[in-house]
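Only one protein chain is missing; all other protein chains are in place.
Letters A, B and C mark the chains in the order given here, with residues in each chain numbered from 1 onward.
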Amino acid sequence: MSNFSAQRVRAETPEFLRVINDHPLTYLDSAASSLPPRAVIEAMSRYYELRHANVHRGVYQTANEATDAYEGARATIARFINAPGGADEIVFTKNATESFNLLAKSWGLANLGRGDVVLISEMEHHANIVPWFQLREVTGVEVRFLKVTDDYRLDLSTLDEDLAGVKLLSITGMSNVLGTINPVRELADAAHRHGALVAMDAAQSVAHAGLDVTALDVDFAAFSGHKMLGPTGIGVFWTRQEILAAMPPFLGGGGMIADVRTDGYRPATGPSKFEAGTPPIAEAVGLGTAARYLESLGLDHVVAHETALTADALTRLAHHFAGRVHVIGPATTQARGGVISLDVEGVHAHDVAQVLDEFGVCVRPGHHCAKPLMRRFGLAATARASFGPYSLTADTDVLIEALEHAVKLFG
Amino acid sequence: MSNFSAQRVRAETPEFLRVINDHPLTYLDSAASSLPPRAVIEAMSRYYELRHANVHRGVYQTANEATDAYEGARATIARFINAPGGADEIVFTKNATESFNLLAKSWGLANLGRGDVVLISEMEHHANIVPWFQLREVTGVEVRFLKVTDDYRLDLSTLDEDLAGVKLLSITGMSNVLGTINPVRELADAAHRHGALVAMDAAQSVAHAGLDVTALDVDFAAFSGHKMLGPTGIGVFWTRQEILAAMPPFLGGGGMIADVRTDGYRPATGPSKFEAGTPPIAEAVGLGTAARYLESLGLDHVVAHETALTADALTRLAHHFAGRVHVIGPATTQARGGVISLDVEGVHAHDVAQVLDEFGVCVRPGHHCAKPLMRRFGLAATARASFGPYSLTADTDVLIEALEHAVKLFG
Amino acid sequence: MSNLDDLYREIILDHYRSPRNRGQLATPPAHRVEGFNPLCGDEITIDLLVDDGVLVDLKLSGQGCSISQASSSLMSVAVKGKSRDDVRHAIASFKEMMLRHESALSDDESKNQVARLRELGEIAALQGVVKFPVRIKCATLAWNTLAQGLDELAL
Partner (left out) sequence: MSNLDDLYREIILDHYRSPRNRGQLATPPAHRVEGFNPLCGDEITIDLLVDDGVLVDLKLSGQGCSISQASSSLMSVAVKGKSRDDVRHAIASFKEMMLRHESALSDDESKNQVARLRELGEIAALQGVVKFPVRIKCATLAWNTLAQGLDELAL
């Protein structure tokens, strides 16, 4: 029997004590950023209170403790995503976006030239689009888009043709707009058959669908701390040790060098090569704590819980607002996470969110950094509600009540 | 009369409650990272407890509060460094090192080619060296070094020749090894006369010598939160609004775009253009609090206090260890901050630090990410003691006692 | 829901539901200018027909929230057929309204403000937006885009 209790997670998450416009907080924006539990917040405070020091170059006790805490987080994350080569494969960045820039500007610059293809998809976040455009400007690499079907899935009907000439398939595990969970293992197998490597945008999937890089057989993964109950200011870049070792440096500075002379420098080896400057030490402590917290909840239970909430919400939204409120995403919870993008007829997403705020309901209006996807469906914006481990059916109740008000106000 | 009290700052800094090897903490490593006061730690905790949300794209209340907190920090930093164009000139990065990479890889790539010269100095931190070497690999720009004199000052005897052909002078405000404070205004005037722009590494000077970019008349500045009583995971890049507006994008992703289509993208304007992905929100809150805390202490008082400690320490070190312990840096506090690098004859810096740790004394051994400078003086490592606003004469007492033990142990 | 009532006044909902001057003009002779609000994805395209220093006609297309749509619609009514100076003046008055929180005004300024609001006519209905700082960008998008168009036309 599962010990998982969303009520308990909520009780452990301080922000739920907030009262917004005389309503308790109905936080439905975990896809943008999750709310950290007390354990994560306190781990960082304790770090700053007791053992803050710069890492790596110290000999004294608190510097050793800080280094152990930082490197310990690396080991925790390696375990959490089942990195085959362990901690030496984990690079800490500032966010998933930097991880993609590292991928494109280190590995990509060295490996992707004119005549090569990067295959992404129409449902990618800008973090997995813009760095490739920037690389294209420099090397002339072709950026190709997998299409999205009318029922909000990747169009894999011509996958083999699409993979022709592809050196890298870079694909999201879970869409932050549609909720669609992509068949990453299947895609990785197909890409590998074509000799391509596979990068995974795990920003959404890491905390809402799980991430096992070994089982998925991907070659790169990128995600952020703040979407997995961790802090801002930290992201993760993972790749296999052999690939990491062959990647040229990215940002230059202290910590990433083996030697510097007035006539040149030699880079360090291992993850350090990509961690220039003082790293996000407290953030790593927070991220490690968040990963352990998710492990203690059991990610399977989190996923099951969020799936149940999603199924319930999809049914009730269809029932209440037949024809007036459209869900931009798969209609069932089959290969789908708890991200529910809404298009309310006659009410712009911005206005939906504004009205919902009066009820203490936090949803995010906009393009969700996925403009090509929005264009694909002829939308400028959706109002997106998304669940986390602390979400409850009661949140959906309030969401529906507030949506009713919005629909009424705009007539 | 000054209200400044180092004792009170110490009382407000939780880490001083630590006991190390049965000794109270003697923290002399502020040049590597400073210890944050309770106010900074709590500001971040409160942020995570009450108003964490992703910034910029939200409509609901906590998202607005998070955005206001983040943008408010930008305004605080603009005031703190007296940025002529205000908050629109402040870009938040992950650390000073990223700020230098942004400078080299955005502005530098667009403006520095073969035949151009970047003038740095032998006393630069790797953060202000390696990005220029990386740029040289790409564009062929020449990287030239201002020499350091035997009395640990910039050699300005041939400044006019050195500035010939220079497009950018990039120089540290205060050496993190020597403590030397450079005449930045004078250098900026000379560089401007030669038509060069001026970048300042303010990582050390921002909290130990003060930073007024308007008075210094520099064109770029870079520094880190964690060296000014703030958190890890955040740095600052400052430049004039006109220059910022003309700089091409650096990292690509969400937040830094105006539009993305499947065939290309248009960058955003203002600081956002350089802040790809979810920014360091809690870190900005912490950094803003740190800047306000320093303002409340009065940076003049902090500098005066640290100068007095340094004068006392220099005198006593010379007196106690005549001939055996060499200070690698100016012998007086004239244009000099509270960084005291020690070379103990017959005892390697690593061993010095190890012995000092037994006394609870935190000093940093090594090359301090300044290998060219170390080579200049034929040193592999120094043991560096550095002061902060919470430092006391008693710290110097313990330092000297522990050094005596090290000298005795190694005979 | 009194906050919301301040924001969504009837006249705003009316202009949102039935926006004026929608469509496009032939370019040339008209000049086309585009505006984006990267934060919320609002887009606006304005076709401007200028003759002898007068904004003879303008048409709007694009998409956005009720505030940005109503603001652009109200703007189009206010500036159509106006001289360069009148258009520039309307832009300035509107942006000033968006910048100022009433509470922050001195008595003298308040009086000026009332006078200006009267001048702005129906557009003053957008005044409630200043209580919702994130929505100010929605309200100003059309006006900034119009100003940009005038700049491009060197008007």
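To be clear about the criterion, a residue touches a chain if its C-beta (ideal position, glycine included) is under 8 Å from a C-beta of that chain, and two chains touch if they have at least 3 such contacts.
Owing to the predicted nature of the structure, the values given are computational and were not obtained by experimental measurement.
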item	value
Touched by the hidden chain, restricted to displayed chains	A, B
Which residue of A:Ala87, A:Leu159 or A:Ala268 touches the chain not shown here	A:Ala268
Which residue of A:Glu242, A:Asp259, A:Asp312 or A:Glu345 touches the chain not shown here	A:Asp259
Residue touching the undisplayed chain, where the options are A:Pro36, A:Gly58 or A:Gly288	A:Gly58
Residues belonging to chain B that touch the chain removed from view	21, 346-351, 354-355, 358, 365-367, 371, 374, 380-381, 405, 409-411
Chain not shown, touching residues in chain A	56-59, 64, 67, 257-259, 266, 268, 272
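The working rule: only the chains that are shown with their structure count from here on.
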item	value
Inter-centroid spacing, chain B versus chain A (mean Cα positions, whole Å)	31
Residues of chain A touching at least two other chains	21, 350, 354, 365-366, 371
Junction residues of chain C, two or more chains touched	39-40, 135
